[in-house]
Each structure stands twice: as structure tokens, then as C-alpha cells.
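Shown here: the complex without one of its protein chains, the others still in place.
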Amino acid sequence: MSKIWTVYLSGEIHTDWRARIAEAAADLPLVFTAPNVDHASSDACGAEILGAEPDPFWHDHKAAKINAIRTLTLIREADVVVVRFGDKYRQWNAAFDAGMAAALGKPLITLHDPALRHPLKEVDAAALATAREPEDVARILKYVITGAL
Amino acid sequence: MSKIWTVYLSGEIHTDWRARIAEAAADLPLVFTAPNVDHASSDACGAEILGAEPDPFWHDHKAAKINAIRTLTLIREADVVVVRFGDKYRQWNAAFDAGMAAALGKPLITLHDPALRHPLKEVDAAALATAREPEDVARILKYVITGAL
Amino acid sequence: MSKIWTVYLSGEIHTDWRARIAEAAADLPLVFTAPNVDHASSDACGAEILGAEPDPFWHDHKAAKINAIRTLTLIREADVVVVRFGDKYRQWNAAFDAGMAAALGKPLITLHDPALRHPLKEVDAAALATAREPEDVARILKYVITGAL
Amino acid sequence: MSKIWTVYLSGEIHTDWRARIAEAAADLPLVFTAPNVDHASSDACGAEILGAEPDPFWHDHKAAKINAIRTLTLIREADVVVVRFGDKYRQWNAAFDAGMAAALGKPLITLHDPALRHPLKEVDAAALATAREPEDVARILKYVITGAL
Amino acid sequence: MSKIWTVYLSGEIHTDWRARIAEAAADLPLVFTAPNVDHASSDACGAEILGAEPDPFWHDHKAAKINAIRTLTLIREADVVVVRFGDKYRQWNAAFDAGMAAALGKPLITLHDPALRHPLKEVDAAALATAREPEDVARILKYVITGAL
Amino acid sequence: MSKIWTVYLSGEIHTDWRARIAEAAADLPLVFTAPNVDHASSDACGAEILGAEPDPFWHDHKAAKINAIRTLTLIREADVVVVRFGDKYRQWNAAFDAGMAAALGKPLITLHDPALRHPLKEVDAAALATAREPEDVARILKYVITGAL
Amino acid sequence: MSKIWTVYLSGEIHTDWRARIAEAAADLPLVFTAPNVDHASSDACGAEILGAEPDPFWHDHKAAKINAIRTLTLIREADVVVVRFGDKYRQWNAAFDAGMAAALGKPLITLHDPALRHPLKEVDAAALATAREPEDVARILKYVITGAL
Partner (left out) sequence: MSKIWTVYLSGEIHTDWRARIAEAAADLPLVFTAPNVDHASSDACGAEILGAEPDPFWHDHKAAKINAIRTLTLIREADVVVVRFGDKYRQWNAAFDAGMAAALGKPLITLHDPALRHPLKEVDAAALATAREPEDVARILKYVITGAL
């Protein structure tokens, strides 16, 4: 009857970092949650389900709000929130998720290349760990849950 | 004895948008708060006050945490949070502030060029208004407080 | 240094009920707050400030969200929320405000004709008083603040 | 061990919209909750259980409060709240539920005919999606939970 | 997978009202919780476990605090709180529990003889139902959970 | 600019204990708040303002709810809550206020004769001080505010 | 389907007090949680997983924050928090945990030798029980859960 930890994996969707964490942590009592990581459906969901919008602002708005139903709910019920930043794209949604996690008092782990240190200093300041590789996150989770290094 | 509204102005520090809002809203019962907008002292405060760090990560960490004493406090007591995104730099701290404001239930106004629409769609989805020019924000505040367009 | 009570007056905007409460309670330590009660600007504010929308849904959406900056803020800081229902129009915003006030734990006073009893039974069930005339609300406020009937 | 989502279906009780959502979402990990949707018992419960009241206000009051034991509890533990408005009746309880859901930070989906757009603009402004048909709600839930369109 | 409701039964410990509710509600998805209803151990627990106290105030204090570990925990996780008042003894602990339940936003049901109406008016004012017999409480719970009268 | 402490004085209304505290603490930066302590108007307010009720339950109910507008508001904004129990009457409203104060995390001081120790043990267990005389409460407030015994 | 109680065991890691509680409470519906009680890995985890730090402050900082992911999460979801103080070492982390538990409203049990009474008076003042031996804690838990002494 040991606790199952729920870990939300926010941010960058173009590399296999989620799979690498999951693989490295495969034998731990963990449930991973995440946003929809398929870029195409994530952009299209509003128009597909609720009707097309000629104005791209409202096209995006409808999609972003439907995605928020998922992200808000899963962030709120996560034990730990991991946010990954890559070196491409704006990734403001990742930083937004980190801000929400911080304000909700969720333990936050950031995952990024050291080269991103300076622009991420405010986000890292709110984190309980800043990791470089997905496997480091898995090691943190292993240690946190089991006490074993 | 009418209410004094407190408005936190987060984000971009390289243009005069804060001054433009303040000027356009000069006759309203408003107090504007903001992070330290001086880039140099904002980066140096940790090392200056608490001692130099050879590792740039900890140099930034000490500064970012001291800055957080101010930003956390002022965001929490704001009535409205305005977050401005420019087209340069990563600006993850701006998106982080927006996420905190959203999780705290603060009315959020975003301010950015329409060209940034797509990467900001998740942030805009949490906002009660998305403005293009600082003067638009001032008009919103005027209308919200006085009812006059 | 006696307490100044803040009372939010939500709902119907077509009769002079707010003025009647204010007049009947003129000598009490009260601040009344309210939504923008001008129908025209309340509908137009989004398009006026942030640009016209061809689709009436988004036209209304932009306006409603700007109005929410005011209503959310003022309901949250009210000591007491009064919600008035008339016999015309849908007035779903009034019931919405009442639901927010109830969930926030605000003391709620409803004000309506007895003929509306049945459709308002869920709202009245959450209220600490149901009054028929604006002057009754003023008498309640006088009694609550001063103890005098 | 995937998450079971709890979705509260508030509002209109005269059409089969709840059944249509449930059918369209039959294979999803969902639990639907709702108020008592039987009009007769919903009105009679107070008098039936706790004794008749000659005054119709108290007759309704006793019933509405007993119903609130259910609705308050289920709204508070819902992941998502769907509120349906029809074109008949006052339906202030539906808007009241929406206001509670909004104040509690619940993701809100509204469901109504476009003809009701204007009087529902404040409620829609607080929603993360506004759907026209029950099957649209089911599609949103499917997408939110599975990521599939 | 229907919801199991947790109902805390606070107050009077000299009659069989808890058993009567449990019997009348035997086939419902309910878990009943309660304080320790054995008067002797409830008074003695502090001295028995942590050592005797010559001063009766501290004797009682140690016991009351240990009992609070249970009552606080169970009230906080209850869906519904029922508080029963009899006509003997001071029963201030019952009213105290009702105050806690009200402040925590728990749906509250009071159970007492109509003769106690006047001194209980403030407690009843915070309740969603005031019942006379334990079987009435069971009927309320049945209706709330199943919708059947 | 020293802090003004707000102290809510709940409970017994038949002796001059409030005046005795106020007199003994006359030179401290204190604001005392209290329920309406006039028994007659406290009972009559519902019927007087909102109309007579033939059923004494609803007569009392209307009054108790109007009084709750005051008591809820003032308890929530108090720094300290003092609850006085006398040896007459049921005084369940006093214990109810104490329960609310405890659940809201307010520092609680109880004031009663030692003879009431046993029935008040649960209430005293939640208090930070249990005083015998009103002047003791004034001494506590003086010490808390100034540090002087 | 009786409740499983979760009890967090904070503090001193050099004696077998956790095992003694667990043994004495072996047949109760209890889950015990705790920080990592291995001193070596607790100190080394930051450097081991995220890289060595030449400055001992940051060495400790990285470790302490990773440990906080576990302690924060487990304290927040505990029903009861037990904090044990020994007579060696500073044990400020134990007192820190007690302060967090108190602010979160968790029922707190302290466990220490009477000789530590005076320096622990503020911590004991926030506790619902102060025990001397681990077996006393087990007896409290048994009584709280089952009502049996």
C-alpha cells in the first residue's frame, strides 16, 4: 500500500525526454501525466470540435482553453511538476506552467541545458532541483521515493 | 474613499511601456507596482549583498531569489496583473509571473504584438484581456474603475 | 475608527434600486460597489478598446471578460453581496455572481419580488436574507452594523 | 491505473442531454455526477422528509437546502463542471452552479444554443469551452483525456 | 464505482441515535465516522496514556486534545456533518463541532427536538437541514445520494 | 503606525464583561467587535425587517441568519476571538463561534468560571488561553500587544 | 473499508523510535511515512545526482532541496505528524517540520524527554499531545483510531 506518486511532465514536446524519464524510472510507483504532446491536435482541437474560426487569435484561443482543461486539472493533482525547456521556440507555456506549479506550492523540478541558465534564473529559483538530463530527473524521483541513490 | 487599485506591471524592461500606461492613466486612483526594472542591479543584487559566487548558476540563483521577495509579495497583493511580452529575449520570467497570477486567481491582462499570438496562446487563454498597446491597457483600467469608455 | 462595510450590489440594472438602498442607508459607514450599470458601455467595451469583432460571440466575449476584471475584484473584497433579480431578462449574470459569492463564503442577501420565489429557490437557499424592497436591504445593513432596528 | 475523471452535469433537466453525453463518451474513464434531475422529488423533498410548510417560500427553502447537500458536495469534488442552458424557464440554479464552479477554480464547459449567446456572455466568459451539442462536450472530454480528436 | 459518502455523526452520546441512522441507512454507500462515544475512556485517555494530572483542568485538557486528533481529522474529511443535541448536559462540544463544520464549508445537518429550537437558532441557521428523528437524517442521506424519496 | 488589534468578544450577554475588558484595556491600540448584544432586537430582527412568521422556527431562523451577516464578518476579520461562557442558558451560539474561530485559525481565548471546566474541555483545548475574569483577558491582550506584564 | 491513517514520523534519526512505534502499532490501519532516515545519502543526494559543489553551502543546499520534495509532499498528505526530538544535535529540521505541520493545521504529536521541556515549549504548545516514549505514541494512535485504551 505504498504511495503512488503522480508526476506531471510539462514543456518541450520535440524530443523523447518524457520516454527517457519513464524508462529510467520504470520500476518505481509512479504515474506520469502530461499535456497533449501532439502538436497538430493541440493546435487544432478548438476548431475541430467547436467549429472553425477565421481569426487566428480565436482559433488559437479555443484550442488553448480546451487544452487548459487538461493541464490545469493534472497540474493541480500532481505531487511533483517537472518542466523541461529546450533551446528552440518560445516555450512560454512551459514557464507559465512552472509559475502555476510554484503558486500552488507544488515541488518543481526544472530540466534544461546549462546554456539556458540565465534566462531561466527566475524559474530555477522557484525549483527544488534543476537537472540537465532526463535520467537525472529519474534519479531524483527514485531517491525521493525510495531513499536509494 | 473610493478604492485605490493596485496593478502589477510584469515583463519586458527595455521599452517605456510602464511609463506610457502610467501617463495615460495618470488621473485614475491607481498604484502601479513592478519588479526592479534595472537589468544591472537585478542581476547583481545577490553577489553585491551576499557575496560573489564563482559559479554563474549560483550567482544568478542568489539574485533571482532576492528579486522573488519583491515579485512574490507584489503579485500577491495586486488587484490586477499586466504582463508585457516583447519580441526579444526569452522572457520566461514574464510567463512565469503570468502563471503565478493565474493560479492565484488574479485578473490578468496580457500586452503584446499580434505577431506573438501563437506562442502566447496558453498565456492569453488565462487572461481577461489581450492588448496591443500600453494605452489600451490604460483604457481598460479606466473603464474597469470608472465605467467610462 | 469603526469599520467601513463594503457592500457589492449585483444584478438588475433597469430600476433605481441601488440608489434607493444608498439613500435609505445614507448615514451608515458603508461603501457600495457595483458592476458597470450602463448597458451600452458594458456591451461595447471590448470592441471599443480592443477592436471590433465580426462574430457576435467574440464581441460579447471580449466585453464580458473586461467586465469580469471589475466584478471579480469587487465581489472578492466585499463584506456583503446583495443580488437583485427583476422580472425581465435572463439575468444569468446575477445568479452567476450569487454563486461566486456563495462559494467565496460571502454573506449574501437576495432582493426580489415574491413571485420569483420558485425559480430562485436555490439562490435564496444560499442567502442569509431574502428581501422584497431595497429599503429592506438598507434596514438589514443598518441593523447588522449598528444593532438598531 | 489511469485517472478516472469526474464530470458534474449541471442545469437543464427536460431533455436527454446527459444521456447523450454519457452515450457518446461511453468508453472513456469518466464518472458523471449530477443534481437530482427528477423535478417532482426535487421540489417535494423538504416537505416529504421534514414536514409540510404552509408558506411556499419555506416549502421551497427546505427542499433547496437538502438538494444543496448533494450539489455542493458533487461540484466540489468534480474535475470538470458542465452547465447546460435551455431556452425555457429561468434556470438561475444553473447559472448559480456555474458561478460556484468558477469561484472554486473548476474547469467549466457551457452547453447552449447560440441564440442564448448574449444573456450568457458572463457565464461563457468564465468557461474554458462553449459547446452547442452534447456530443461536442463528449468530444471535448475525449480529447482532454486521451488527446485524440 | 459510485461515490462512498462519509458522514460524521457528532454530539450526544447517551442514546442510540447513531445506530438508528446506521440501521435506517444500511443499504446506502455510506461510511459513518464519529468521535469516541465511550464517556469513560474519552475522559480518561490523557491520564491513562500520558500520565495522571493532579489538577482536573490539565487532566481534562490532555484528554480533550487527544480526542481532538480524531475529531479534527474526521470532520475535515467528512462529506456531511450531522450534529445531534439532546436535552441534557451542556453539549458545548457538539456546538463547537458544528461551528468548525460550518467554517470548513461542510454541509451540516442538525438533529434535535423542536423544544431546543430557540437556543439552537444560530446553529440551525448554518445547517442545510434540521431533523427531529434519526430516521429523518437517514431519509435525507438516502435522498441526497440516490434521489429517491 | 503600530498595529491596531481587532478582538471579537463572543458569548454571554447578561453581565458587563465586555465593558470590564474594555475599561481594563482602555489605553491599548484595540478595537473590540461583538455580536448585537441586545437580546430583544437580536430575536426580533428577522420579523421586524422582513415580515412576521407564524412558525417560531422560521421566526428564529430569519433572525439568526441576519445576525450571522454580522457575526461571520466580524469573526473573520478579528485578530483574536474571546468567547465568554456564563452559568446560565445553553449558550450554544458561543460554542459555535468558538468552533468557527478554531477552524479559521484565529487565536482563541476562553473566559469562564472554573466550575465549567469539564463541559468546556473541548473548547478550552482549542484555546490559547483560558481566563477566569475579564480583567485577565485585558492583561493577556496588554501583554500580547506590548510585552509588559 | 475503514480509514487508513497516514502518520508522518519526523525528526531524530539515530535511535529506533520509528521501529518501536511501528511495532507497537502493528495491527492498526496505519501507514507510516518519514523523511529519508539515512544520514549519508540524505547529505550526499544533491552532489551525487546533480553534480559536486565545491562550496559546502551549495552542496548542502542541493541536498536539502531534493529532500524537501519528499518531506513537503509527505507532510502535506499526512493525517497526523509526529516529531521526535533527541538530546543531541541541533535538530532544527525537526522543529521546522513541526512549524510546517502546525501552519497546515495537521494534528501534531511531539515525542521527547521531559528534560527538553523548556526549549520545546513553543513546539509543545502547538501539539495535541506530548509523549515521552514511542510506545506512548502508539497508544495514542490506537486510542484515536479505535477508541480503545
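By written order: A, B, C, D, E, F and G. Residues from 1 in each chain.
The definition used in the following text is that contacts are C-beta pairs under 8 Å (C-beta built on N, C-alpha and C of every residue); 3 or more make two chains touch, one makes a residue touch a chain.
Quantities reported herein were computed from a predicted structural model and do not represent experimental measurements.
**Q** Which one, G:I49, G:A63 or G:A131, makes contact with the chain that was left out?
**A** Checking each option in G:I49, G:A63 or G:A131, the one touching the absent chain turns out to be G:A63.
**Q** Taking the full complex into account, find the residue in B:A19, B:L50 or B:A148 that is in contact with the omitted chain.
**A** In the full complex, the listed residue that touches the missing chain is B:L50.
**Q** For the full complex, which residue in G:L50, G:A78, G:I109 or G:V123 touches the chain that was left out?
**A** Only one listed residue reaches the unshown chain, and that is G:V123.
**Q** In the full complex, which of F:I13, F:V80 or F:V123 touches the chain missing from this view?
**A** Selected residue, touching the omitted chain: F:V80.
**Q** Tell me which stretches of chain B touch the chain missing from the display.
**A** Those residues of chain B that touch the unshown chain are 4, 31, 33, 36-38, 41, 44-45, 48-50, 62, 65-66, 68-70, 72-74, 77.
**Q** What residue numbers in chain E mark contact with the hidden partner chain?
**A** Chain E touches the chain not shown through residues 53-55, 58.
**Q** Spell out, residue by residue, where the missing chain touches chain G.
**A** Touching the chain left out of view, chain G contributes residues 56-57, 60-61, 63-65, 67-68, 71, 85, 89-104, 114, 116-126, 130.
In this section, only the chains that are shown with their structure count from here on.
**Q** Quick one: chain C and chain D, Cα centre-to-centre, how many Å?
**A** Centres of chain C and chain D (C-alpha means) sit 23 Å apart.
**Q** Pull out every residue in chain C that's touching 2 or more other chains.
**A** If we look for residues of chain C contacting two or more partner chains, we find 65, 68, 105, 130.
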